[in-house]
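One chain of protein is taken out of this complex; the other chains stay put.
In order of appearance the chains are A, B and C, and numbering begins at 1 in each one.
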Amino acid sequence: MSDVEIGRAKRARRVYAFDDIAIMPSRRTRDPQDVSTTWSIDAYQFDIPFLAAPMDSVVSPATAIQIGRLGGLGVLDLEGLWTRYDDPEPVLAEIRELPAADATRRMQELYSRPIQPELVTARLAEIRAAGVTVAGALSPQRTQELYETVVAAGVDLFVIRGTTVSAEHVSKTGRPLNLKKFIYELDVPVIVGGAAGYTPALHLMRTGAAGVLVGFGGGAASTTRRALGIHAPMATAIADVAGARRDYMDESGGRYVHVIADGGLGTSGDIAKAFSVGADAVMLGSTLARATEAPGGGWHWGTEAHHSELPRGHRVEVGSIAPLEQILFGPSTVANGSMNLVGALRRSMATTGYSDLKEFQRVEVVVAPYSVG
Amino acid sequence: MSDVEIGRAKRARRVYAFDDIAIMPSRRTRDPQDVSTTWSIDAYQFDIPFLAAPMDSVVSPATAIQIGRLGGLGVLDLEGLWTRYDDPEPVLAEIRELPAADATRRMQELYSRPIQPELVTARLAEIRAAGVTVAGALSPQRTQELYETVVAAGVDLFVIRGTTVSAEHVSKTGRPLNLKKFIYELDVPVIVGGAAGYTPALHLMRTGAAGVLVGFGGGAASTTRRALGIHAPMATAIADVAGARRDYMDESGGRYVHVIADGGLGTSGDIAKAFSVGADAVMLGSTLARATEAPGGGWHWGTEAHHSELPRGHRVEVGSIAPLEQILFGPSTVANGSMNLVGALRRSMATTGYSDLKEFQRVEVVVAPYSVG
Amino acid sequence: MSDVEIGRAKRARRVYAFDDIAIMPSRRTRDPQDVSTTWSIDAYQFDIPFLAAPMDSVVSPATAIQIGRLGGLGVLDLEGLWTRYDDPEPVLAEIRELPAADATRRMQELYSRPIQPELVTARLAEIRAAGVTVAGALSPQRTQELYETVVAAGVDLFVIRGTTVSAEHVSKTGRPLNLKKFIYELDVPVIVGGAAGYTPALHLMRTGAAGVLVGFGGGAASTTRRALGIHAPMATAIADVAGARRDYMDESGGRYVHVIADGGLGTSGDIAKAFSVGADAVMLGSTLARATEAPGGGWHWGTEAHHSELPRGHRVEVGSIAPLEQILFGPSTVANGSMNLVGALRRSMATTGYSDLKEFQRVEVVVAPYSVG
Partner (left out) sequence: MSDVEIGRAKRARRVYAFDDIAIMPSRRTRDPQDVSTTWSIDAYQFDIPFLAAPMDSVVSPATAIQIGRLGGLGVLDLEGLWTRYDDPEPVLAEIRELPAADATRRMQELYSRPIQPELVTARLAEIRAAGVTVAGALSPQRTQELYETVVAAGVDLFVIRGTTVSAEHVSKTGRPLNLKKFIYELDVPVIVGGAAGYTPALHLMRTGAAGVLVGFGGGAASTTRRALGIHAPMATAIADVAGARRDYMDESGGRYVHVIADGGLGTSGDIAKAFSVGADAVMLGSTLARATEAPGGGWHWGTEAHHSELPRGHRVEVGSIAPLEQILFGPSTVANGSMNLVGALRRSMATTGYSDLKEFQRVEVVVAPYSVG
């Protein structure tokens, strides 16, 4: 730990963002087509280690199905527009047409509509009917209220996702979710987060979760640092949680909890870096919101953007650049890291001589700020 | 102390600004409504740990009253327009209408009008009549001349505020204020500063002050670094003065001198960071100047902006974004850290698992420059 | 090695770009005209240590001849337009006229035309006929297919250049080039790269190469860092490969393998820095693309810009600023480091007191980021 003194009464650790690091070539190279990008968690196998983030601009039932067919996993936000509106299309259209000055306020209104449990059931059934792996996400605050509906509707993977989720939530008024008990009793594997440090992640692993989301609500559309002062640069966050995975595996006698990077993955270069510092899979937001099929229609926003009292994110225009399949598998017609995400990951692994993702976690990285290149 | 060599004949210490650091989540989370933001100094208790800065763009008698009623403390500048003009409203209006090229010169003129002691009395009486805690600020240069007027008018807290105030001011010509003697003889608790280092703050604590302002005249509207070469990044400054508080408490057998961050607090994230490195309270300027009730009417300036010989600050347009109550307590309709300052502080504490401000001073912070997030 | 912890499960080394460093004057100065910039590799001697990069925007048969006559070495890309088209001029013209949005896609098409071996022969013959040193470049992927044509056509120096070339390429499907065997059997000295680290370079040196290109496909027009996450800042890369040169010289009993910096050399200042950290020669792209004779006609692009599936570079407009001779030898009429490249290198050496390039590798450098100067 490179510990520095902020002032007489405070010390701090130096941490690193994706932009601070880079991957280094090694003495061996490899053909990109010889590289494997498969990922499996619990009983589920995926050709590509990409989860589409439970955000209304990214995942609809239709895109969840499409992502599943393309080899990844689409996670539907069960507290988003799809479970609040019978037909969310006009609402999505309204959001993308909102003038900038009005956007936050109007989104606060649109998202104040109550969640309808029967829509939760219907949306998940639609995905299940297509034969792909079914995953839905709830916030910790809503999990107790809605999980039975979700489980009854049938999910393969249950995602509990908040900006910061801890194994030990304290509340004087409500009954906080007891994650350990909840996960133990649930028959479905749970992915939970965000966690952005070694200790919080280790505690989440001890709840029995199958995977931990690494993040803190800090993606492309977030202003958490400005609003709360909280920021957990992703390179350090992932490497810390990977350390927790290693130590928990020892402590638990061999249970491997998956580390899923969630947030701040703006380019294919960032995705490669996430694996290079220890991720098993990545949860993608803005990169997939650029697909022509994405429900955001070229706009992107997270749940933080419409928080009723303290919004901590913006609706941002990301553009519609290509069909989802082309964004994932190419061919790319641009050189900015937004297309052929899987091809870029393969090439990054091949250029540094690695043949699978687990090995690629050992690739050499360097600290190289200042220059853009 | 991370000491580096600048060159053969000079060493220096690495110091940190708010932008260099971030707060890290921990293993515990908490409900924001369970968090306490109360602050008390001497016999006075406040629901929120916010002092409005003695600047004409922020505090008028009316806003001092309003801030008091909302749970904070408004500090009136007793050397500003309110004690120089019977009716400062036309002057305030003129200032906000000044063309940029003329602003500094004309403000120098407007502030050259003499202070009228009877206005000091009248303004403080107005605040007292409203039943809120009364606080007024003088510069060290004027304190001897005006303090008897101030004390006679009745203040609960006496603020002595300059860009840099030391316990040991040397003057060949004038009779410098003997702070120790002055504070000892005064019957009113004194808050004094700015101080931006361990030793200067420790000496101020030894004068008997109830609180020390941490700063050096370096807020949003300041150019001290360009003009004088002097700069004391706030994260380090606060942590150093917090170290002096700890050591002085030991040396004095238990006297707790409050550390009040003053300057450079541009967003709710900065406010949370100030507490995270050791502040007991914060003095706010530009963030409150954005209130629709603020006397600056969307403009903000400090006393440095109209210094007669060496102005070291600008009049800056900050905009009028919401009523004061909404800026403090929300709901926020924007995501940039300018609204719901109290709610953001609560959430920052809750997300990291802390329940009161004193505990929150122990939260983990990291050094995370380069990335904006 | 200044090793830092990224997070619990990952460590990294701090590396440096040209922009991070600067050359320091010493106690001696010298006349620029007393400085030697000669360079020799194998049996070939050059007045200036500059290789023109095998890129269609920089080297045509005509400019290869001109560069040779001016004392340097022009390397023709044997997989570029000159070996795909009988008359590439209309294609070059089309490329510079392409609208930005279309450029990548259309270049992918233009470069999909097959390579014609008889054009390889003809282009090399044209250069040889002019009496200058002949050098042509192939990618590792095409070397086996085309090298006999190349050798038969007659080259003095054979360049194998890819973004990242290793001595140990692994392929399940193809037969990878065995560099060691290939170089051993070839009767022509080989320059090979890019390599960007100590170990990869050492392995390339062991193949018997006469020179190693230091780079990773990261020049002015590259987006490798955004697309793949891979980045090897040049100052560290060159200093590492210079370390490999030293150790290999010891290990081999005295074989001196030349270190040729390739990429990221945007100004005459960067060129001087490349030598200051250990380069024996530099391969120039964008700086020479600015010559009025350059085939790019004021535009510049690399092979990465038209990769069929994953383009990792842009066509960039660099402008046509002066004849090649003036760019190399001045007089300069601008002050931005783009003209009189040789004069600037001489002056940099003279100002620091060095008289030849090998000595200049020992000049003091400093780490000086942040300021532009």
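Just so we're on the same page, a residue touches a chain if its C-beta (ideal position, glycine included) is under 8 Å from a C-beta of that chain, and two chains touch if they have at least 3 such contacts.
Treat the numbers as computed from the prediction; the structure is a model and nothing was measured.
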| item | value |
| --- | --- |
| Missing chain: touched chains present in the view | B, C |
| Touch criterion as defined above, residue of B:22, B:35, B:95 or B:195 at the omitted chain | B:195 |
| Touch criterion as defined above, residue of B:144, B:223 or B:326 at the omitted chain | B:223 |
| Contact residue for the chain not shown (choose from B:108, B:178 or B:326) | B:108 |
| Interface residues of chain B (partner: the chain not displayed) | 4-10, 12-17, 19-20, 104-105, 108, 163-174, 195-197, 199-200, 202-203, 216, 218, 222-233, 236, 264, 304-305, 308-314, 369 |
| For chain C, the residues touching the chain missing from this view | 1-2, 14-16, 18, 21-31, 33-34, 198, 235-246, 267-273, 276-278, 330-337, 340, 343-344, 347-348, 351-353, 355, 364-368, 370-373 |
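The working rule: only the chains that are shown with their structure count from here on.
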| item | value |
| --- | --- |
| Starting at chain B, fewest touch steps before arriving at chain C | 2 |
| Copies chain A and chain B touch via same or different residues, half shared test | different |
| Chain whose averaged C-alpha position falls nearest the assembly-wide average | A |
| For chain B paired with chain C, centre-to-centre distance based on mean C-alpha positions, whole Å | 56 |
| Whole-Å separation of chain centres (CA-atom averages), chain A against chain B | 40 |
| Residues within chain B bordering two or more other chains | none |
